[in-house]
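For this depiction, one protein chain was excluded, whereas all remaining protein chains were kept in their positions.
Labels A and B are assigned to the chains in the order they are written; within every chain, residues are numbered from 1.
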Amino acid sequence: MRQFIQGIAENSHYQATHLLQILRQIQSRYHYIPEAAIEQLSGLLNIPRTQIIGVVEFYSFFHLAPRGQYELLISDSITDHMLGKKDLFDYLAKKLDVAVGEVREDGVVSLDNTSCTGMCDQGPAGLVNGLALTRLDQSGIDKIAELINQQKPLDEWPEELFQVDDNIYKSGLLLNQQIEQGAALRSAFKRGIKETLKEIDYSGLRGRGGAGFKTAIKWQFCSEEQQTERYVVCNADEGEPGTFKDRVLLNAYADQVFEGMTVCAAIIGAKQGFLYLRGEYLHLYDKLQSILEQRRQNSLLGNNILDTGLDFDIEICLGAGAYICGEESALIESLEGKAGIPRNRPPYPVTQGYLGKPTVVNNVETFLAAAGIAVNGSDWFANIGTEKSKGTKILSISGDCARPGIYEYPFGTTIQTILNDCGADDVLGVQVGGPSGTFISNQEFDRKLAFEDLATGGSFIIFNSSRNILDMVHNFAHFFAHESCGFCTPCRVGTSLLQKQIDKIVEGHGSAGDVVALEELCQLVKNYSHCGLGQTAANPILTTLERYPDLYQSRLKEISFEPGFDLDGALETARRMANRNDAGAHLAQTDASGSRPVASLPPSMAVGE
Amino acid sequence: MSKTITIDGKVIPFEDGQTIMDAAMAAGVYIPHLCHQPEFTPHGSCKLCTVKVNGRNCSACTYPAMDGQEVLNETQELIDDRKRITQMLFVEGNHLCPGCEKTGNCQLQAVAYHLNMLDNHFPAFYPEREVDASHPEVMIDHNRCIFCTLCVRASHEKDGKDVFAISGRGIHKHLIVNAESGLLKDTDMAATDHAAHICPTGAILIKRTGYQVPIGERIYDHKEIDQVSLATEHLKHGE
Partner (left out) sequence: MANKIRVATTSLAGCFGCHMSFLDIDERMLQLVEVVEFDRSPITDIEHCTNCDIGLIEGGVCNSENVHVLREFRNNCKILVAVGACAINGGLPAMRNHIPLEECLNEAYLDGIGVENPQIPSDIELPLLLNQVHPIHEIVKIDYYLPGCPPSADVFWKFLTDLIEGREPSLPYELVHYD
């Protein structure tokens, strides 16, 4: 092991910024991060041991205790649940004889849940040793169990288990015409770099991650910084449940994305770029590396690109299971080899980003669009869309529809049009923008896709009338509690409290004041959290509470109060040890005798009232 | 003319580079806080110092003062919400004041007193946490840690040691120490370190000193944290 670790540290030039990439290799080889490895790395990278442990314990894909030789993770996205995940998961656990969260005694296999893996159009999905598994069904699971029990190496597993489809059903401006390799760069240099920035400005392109900051302004700010060492980062950490369009873009349009990054580099004066690829997309890694290599050979990356004097290269950094790293400053921390904890702002990344240097962070789709604009000019883009939202938006559509997959629409398209196209009937509502977005009911399908109406990073999950909205809310509440980075009090504690409170209501233990308490808690988490995760974590509750107040109320018992824990269950140990089962050894969850609701009385109590 | 902000209508001067907290403290205006100490790089995690700046919630300890900002600090809404955030800190850990030797000198408790917090409001988590009494002079009671990272910063910035770090994610966050055994005794911690004296709660304590001052005669038994904070921390600003 010493030699192995020495080798990867050397390949990483002993840079602590590569800690995540180093740990990924150790985890992949040993299925955990051994104490000896931490000790050795601490010396090699010259960082305290605590910094390494802090990173290991932050990311879901790293472990201090051994996992199975086959680390099996099943996606816990609501879309997987809608496709029957729970039963399959139970079947899998039984078949493999391993409990959820555990490692089988022989050490061969471990099983656990994981957050959405970005395969919502082809779930139920999972990961085995980081590689995507799709369309899991009983026969697939039988096969997987057999392969694991035979301890077949992954490269001998049948390919269909790992088959990932693009499922592009509707192409528009961006998806219709692949630009030729190098075309955007050639156009940009021909037109002039400054003029190209102007084109991007005139195009009205806004960031595609969801927040919608104007791309040209971001690039301009960055280029005007005094510090000349600058960076371009492509955010491919699409962790928002229900989003998978970046996966498709990187599978089918990677050249154009890299080209957009290179145009950005030319404009802001960056020499180094990073593609931060979520760990769940490991299956794309080799392909992307070979595209980068090809671009280097074609003088589209490296020194003196196309003889223009531009030096720029791109490095791919893989994440390790942390939704929060989609937040740009957390992503930068992660790129620096640290836990993905969002920074205080200001300063913003354009002034102090990667290693404290000016950095542009944009979404995959933004770079794709920028490359298109560099080739086709601003009008090509700006002529489509609405006044405030130019161009098109690429959606990842999943849930209850006939054709889940990728759809590209001009901004301004109504929800109803989209639902018609993907074959969704009997729709109850749509979660637009993922858990952090908005739930809209079937009364609102005339609303439009636009920054000024329904902004979205691309997630579009459809629920038909057979679905229970509270199941969705429950799933999302658990998601946020699991993914909170824990930095600030309102999010760290608040998302856990939200989870408890939603559990209480969904499981039917809520009483009169519980919805009010829930709403109060939502406002606290929303208004006081440090970053977008906490600020949006209550959205699933708030947006559904606003639309379906009765749904929540109907779950409440008509009593003034019920405990949030199982009272009789809390006596189980004592009952067993005392060997009792008489009436006095049990407790009712609610007070049968106390049907009289006792309201909190105003304090003014006349004597002898 | 010097630049100014207003806090609850009061005009307060500041210099470039100062945060809202710096400017407030210098002007004798208290903004509740737990993870902030003027000697250390601001952290912005406890969120008790949240103020409304031109209508938007910001952490006073990290947000730069800018000319003309209208800051709201002592509104009923902010006071109520700060109380709720403090209650979150109480239910998240095991804060049983009667059994804690820091009682009366504890800033978490003092902020709660200041906010007139009478109950915990939320259901208690009762997490399982350890006590590390391995070190001959300093002990860690993880039950009382609120992840303010003051010890982390003090050890790194003042002591030059990196004894402490925060590990884990979300509600599973925890304080770790820099030793293979995971025990404080195997670190280079000394009782004279800054980090040994910076904890706002009773999570890091110097052994055998806890009851030298009787309960009832301690810092916050008779003085509110706003006065104490302004009197002691004020001096350290600009150090």
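The rule is simple: a residue touches a chain if its C-beta (ideal position, glycine included) is under 8 Å from a C-beta of that chain, and two chains touch if they have at least 3 such contacts.
Nothing here was measured: the structure is a model prediction, and the numbers come from that model.
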Of B:K10, B:K52 or B:R129, the residue in touch with the unshown chain: B:R129
Residue of B:Q69, B:T103 or B:T201 touching the missing chain in the full complex: B:T103
Touching residues on chain B - with respect to the absent chain: 90, 94-100, 103-104, 109, 112-114, 116-120, 123-124, 126-129, 215, 221-222, 224
Residues of chain A in contact with the chain not shown: 513, 560-561, 563-565, 567, 570-575, 577-580, 582, 584-585, 587, 591, 593-594, 596, 598, 600-601, 603-609
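Following the convention adopted for this analysis, only the chains that are shown with their structure count from here on.
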Chain B partner contacts - residues on chain A that touch it in the complex: 35, 39, 48-51, 53-54, 56-59, 322, 339, 344, 346, 481-490, 492-497, 500, 520, 524, 527-530, 564-565
For the chain B and chain A complex, residues of the former touching the latter: 42, 44-48, 50, 57, 59, 62, 64, 81, 84-85, 88-89, 91-92, 122-123, 125, 146-147, 162, 164-173, 176-180
